[in-house]
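Omission of a single protein chain aside, the complex is shown with its protein chains in their original locations.
Here is chain A:
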């Protein structure tokens, strides 16, 4: 092989030609990435852009009606989960990065801990996100099954801020609810008249009839009647501070799970930002007699903030696009009738909505799915641009 280095000048033009050919081939192959990206964006724009409208952005998912469906709840859900996830992952991530970068210990045990944490982070970054999903399911949703929660149709062991009702449909096709006496029962059969509350909060007596024909014909009056033997299901009215343990299939569980998913990325990017702060800054502060923590708080962290912010925003954009862990923790929920009342509620998020709609047999949801993808990509684009802006603005100041 190495004889090529000493080959005679005779075949030099041939070798040069080969080299140039290779350069052209490289260019062509590399531009495939551009072609793929353009095709992908074009496909999605063509099938989804006509679907975008204000109604789509604010609406909710409707079964069998793709035209009327929207992503309002999904956008709210994604935003809430992303904020919660940031509030958990970013402080812990920065803390770990400071621990690893600034507090190089002399103590033997702490030094061992340092090495272990560092090795562990690079391994965690390679764990598939669905495994994190299962971890979230086991840890947050079921709390390692420490409380008897995994048994189906059992009341939640520990909760505050919730009031229980049974809910049923009247012959007038409206929903009424009445206080639940027994927490063990998730559904009951209507056997006697009940004191009910209608949608406006008025109390009245729900009368039971044996046959539909026994009820009055007037739709207004029929709202006070229900069929005997109909079932009513339990419903919990939740105040904003409603909380229960285990966390169940809730948006808090999903946010905590996503926080674990992005934690390694936050840590690695924060470490890089902290490492980029010049030594001289630290040494000047030490020279003033500051303790190590004072040095970190007063000089290193302010200097590293732009870099940390960039990394944090980029990892948030990763969290907002993740579907698998959310699907594992909250299930494939597409919408709730009540909306989000507390952190303990299930909520749809954008990627899961896209996944469910893309796999729907009703072909109309295909377009709704690409419209939702456009919204998601626009959000990601904005987040990435902000990150790049921050990076460019502050990059050169310290160097």
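Operating definition for what follows: a contact is a pair of C-beta atoms (placed from the backbone, for glycine too) under 8 Å apart; a residue touches a chain by one contact, two chains touch by 3 or more; residues count from 1.
To be clear about the criterion, contacts and distances are computed from a predicted model.
The complex includes a chain that is not drawn, and of the options "Phosphate transport system permease protein", "FAD-binding protein", "Glyoxalase superfamily protein PhnB" or "Inner-membrane translocator" the UniProt name matching it is "Phosphate transport system permease protein".
Here one chain is not drawn; of A:129, A:170, A:269 or A:299, the residue touching it is A:129.
When the whole complex is considered, the residue among A:74, A:176, A:206 or A:323 that touches the unshown chain is A:323. Considering the full assembly, A:37 is the residue among A:37, A:195 or A:221 that touches the omitted chain. Of the residues in chain A, those that touch the hidden partner chain are 1-2, 4-6, 15-16, 18-19, 22-23, 25-27, 29-34, 36-37, 39-40, 43-44, 47, 91-96, 98-100, 103-106, 110, 113, 116-117, 119-124, 126-135, 138-139, 142, 144, 150-152, 260, 263-264, 267, 283, 286-294, 314, 317-318, 321-324, 327-328, 331-332, 351, 354-356, 358-359, 366, 369-370, 373, 376-377, 380, 384.
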